[in-house]
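Note that one protein chain of the assembly has been removed; the remaining protein chains are unaltered in position.
Let's turn to chain A:
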Amino acid sequence: MTRTRHSRSRSPDPEEDSKPTTSSSSSSGGGTAMRVIVPLQGVVQGRGGLVLGSVIPCALFYFLQLYLKRNRSRKPPPPSPSSSAEHLPEVPGLQRTLSRAHLSPRGPGGPAHVSGRVNAILRSGDSPDSVGEKKYLEDTYDERSNPDGVIQLGLAENKVGLDLVRNWMVENGRGVMLGDELSISGITNYQPFDGLMELKVAVAKFMSQAVEGAVSFNPSQIVLTTGASAAIEMLSFCIADAGNAFLVPTPYNPSFDCDLKWRSGVEIIPAPCRSADGFSLSVTALDRAFSQAKKRGVKVRGIVISNPSDPVGSLPNREALYSLLDFATEKNIHIICNEVFVGSTHGEGFLSMAEVAESEDFDRSRVHIVYSLSEDLSLVGFNVGVVYSFNQNVVAAAKKLVRFSSISSPTQRVLVSLLTDTRFTQNFIRISRERLRKMCMGFIEGLKQLGIECMTGSGGSYCWADMSGLIRSYSEKGELELWDKLLNTAKIKVTPGSICHCIEPGWFRFCFTALTDKDVPLVMERLQKVAETCKSRS
């Protein structure tokens, strides 16, 4: 699931040294093995286990890498007090208005220390996503006023149902916030930090509606917060300590790098999925990643997945979710499932983790769901995220943590009205899905005409496209070159697979929900020009 935010500067773990091959790891040591072996395997043989002929050279290569890596100077991991530098190097490109430029490296003349996290966060400002975002903001496409501007295909700005919501707001907006007596009383004072009960009830009902009644969500298991990022971060703090790790199948939504890791100090250990399997969930990959973590002495606390998967857009089926739950039970770890309901199925077959958790005799206390209302309801300016947990201790802990990210009460009141208007919600769900379906099909077809195949998911507001045929060198570098061409020549901002930690270069995520029907042909036209120049070269 994609989160909707401008100027996002998410990148793979910035402490990593630059990698020669596609990165699939944000950890040290064992990750090196993954980086080397799997791409080679992908080249040599698409399926099946390791072939001896590739094992030996891989092993040799692995040891060489390890040797080289050990002898390179390494930066220490961020939350480590003993290694934080007294003075941090100046970050290029920042304005210096009131602050003085202190050039001496140490001592009272230097600037006051900032935490290890800060550098990582500032460095992420140089990631492709940030650069692209900046360009987009400076030169935003507008049908009338700026037809040559950059078109946003990098974020799931859900404009699909925006007009529906807008009309509702115009008709009902005013009275809703101020209430019948046109008064703000009752919403100005301190409210329960985890959200008004009436809103939780309304959200639970809406979530149920969106899954067509397959699950009955319990309001007392809900904690409301300011967006999916806050919800994911909160769960990260609840179930893992700094230095622990989460297993995350790759490719994954780049915002996980921030939400799961930034402030919590928790690591992500990738479990790579491959195009040969349709990038589907692989318990084998998870198991391998778990063992590697164990070898390094890193404690794995949980698995984090998206449903539908982001960026791939596929919907894990019942079996896949069962095996995931089995695996988590066997290892005694948690599962965090980031779900999107309305925008998730314009085809068929969305299955919420909640339904699976309820249906069998699983230990549900390890299952936690994050749901972003704003993702589904085009209300991204309102930023509402839901933590839904089957573990009462996690709910209790989250209720205490949510004081740092509590939703504004007037907003809650508006949402109560919106969500309890069942005529609206039913209509909205139906129409949004229909539009998404059309959009998705149109987009996939358009790409097909250009010779670009997509992983056809029935879920999500994006396409996961294989553009490896258009890249010069089958590498992350080649991919980023294409990404740059797409941004600067075709003027479309897309998400390259490398920042989603995809181990196979050349995949790109296109979010189409920010487009209107008219925009799609324009996008295809621009893509075609780039595609032609790429093909003519090879």
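The rule is short, and it goes like this: a contact is a pair of C-beta atoms (placed from the backbone, for glycine too) under 8 Å apart; a residue touches a chain by one contact, two chains touch by 3 or more; residues count from 1.
One rule holds in what follows: contacts and distances are computed from a predicted model.
UniProt records the chain missing from this view under the protein name "1-aminocyclopropane-1-carboxylate synthase 7", selected from "COQ7 protein", "CIB1 protein", "1-aminocyclopropane-1-carboxylate synthase 7" or "Origin recognition complex subunit 5". In the complete complex, the residue from A:N146, A:S291, A:N317 or A:N332 that touches the missing chain is A:N332.
The residue touching the chain not shown here, chosen from A:V203, A:C238, A:A271 or A:L315, is A:C238.
Across the entire complex, the residue among A:L401, A:V416 or A:L436 in touch with the chain not shown is A:L401. Although one chain is hidden here, its contacts on chain A can still be listed: residues 4-9, 79-81, 84, 91, 94-100, 107-108, 110-118, 121-122, 124-125, 157, 159, 162, 165-167, 169-170, 173-174, 177-178, 182-185, 187-191, 216, 218, 220-221, 226-227, 229-230, 233, 237-242, 244, 258-259, 262-265, 301, 332-334, 358, 363-366, 374, 378-383, 390-395, 397, 400-401, 403-411, 414.
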